[in-house]
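I'd like to ask some things about the structure below.
A single protein chain has been removed from this complex, and every other one stays in its place.
Showing chain A:
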């Protein structure tokens, strides 16, 4: 009998011929990731184990991106602690401010996440790497610590839900809209303890950026992973990014799925997730009220890649951000930043009255660089709209694509690109 992607990847990393849902394996991992919030706790736990060395200094990535550039003294102390750990253990992939980008943007960009690999990360959005045909999954700091010592992690093989996206997307409908729509359909625990596989014509046609946006938000449906088969686009993306060999581990044609869900994408409108759950989605055409916003955030591990910035720039070109709105753009990495600058996107942004920031997760989690006051509303291309996520518990976050966030910044209320002319 055939295997799903996650079954195949886990089997290959635990020397099993075949695996089925419910099996438990102790699997080798190809990369262990942490950020400036989760790594300090992992370092303390690692030190309790009593080993002098990490399992492989090239298979650990530490990215100070959440509160970095340091937002306050305590944050600076945390980054200092992990910096010292990285130096002591000669961690190859420690990304200092200046090299740093948002972890889930830079790891694929630097060829550190390849098809068929297992990446565990002490960050829930580690599922982003599913877009490259890899098993990326979020864990906590203690799992990170144990894996830094042993190079392994425990996994229960989950059942897989296969999503088949049929048809062609309407204009201004993106990977973000597809994943928001999907979460709206199945709910925030619709894939709890399960893997998701995204397939079909619409996925084949999506760019790597669009695919990463989709896989990134698998966790918002409770998913363990959001996997997409590696194809020519993946190969093309990886060219020049890695010297390492890899093995594509796409699903077998006779793989067994717990459920197959077909979605006709040609009917999907740009989506907006209302507060305070990502499942509270509506198509733009279903929104009757005028929802005024005070902030528009474009960027993050979900939508901080070059394609996202190009989409926003196209809409903002020759326009002005509404006087009641702060519009913030966060490129996901130094490479994205440089490319956007070279393509002239910063001229468009700055002329429109947009603030462009160095890469950071800051505003997404209400850390810094765009925290909301009580009563304020933001439209954001990030991934969570929980109570207090971006600041005051009395503030609200609406999730949408870069196109909708840019259009809303211009209009001053939640609006689609069609309304900006």
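Just so it is clear, a residue touches a chain if its C-beta (ideal position, glycine included) is under 8 Å from a C-beta of that chain, and two chains touch if they have at least 3 such contacts; residues count from 1.
Throughout what follows, contacts and distances are computed from a predicted model.
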Undisplayed chain, where the name is taken from the UniProt record, one of "ATP synthase gamma chain", "Probable tRNA sulfurtransferase", "Phosphonate C-P lyase system protein PhnL" or "3-isopropylmalate dehydratase small subunit": "3-isopropylmalate dehydratase small subunit"
Option from A:14, A:38 or A:360 whose C-beta touches the chain left out: A:38
Hidden partner chain, touching residue among A:142, A:294 or A:357: A:142
Among A:20, A:84, A:156 or A:338, residue touching the chain not depicted: A:156
Residues in chain A touching the chain absent from view: 24, 37-38, 40-41, 44-45, 48-51, 66-67, 71-72, 74-75, 78, 121-124, 126, 138-143, 145-146, 149-150, 154, 156, 188-189, 192-193, 219, 222, 224, 277, 365-367, 384, 386-389, 393
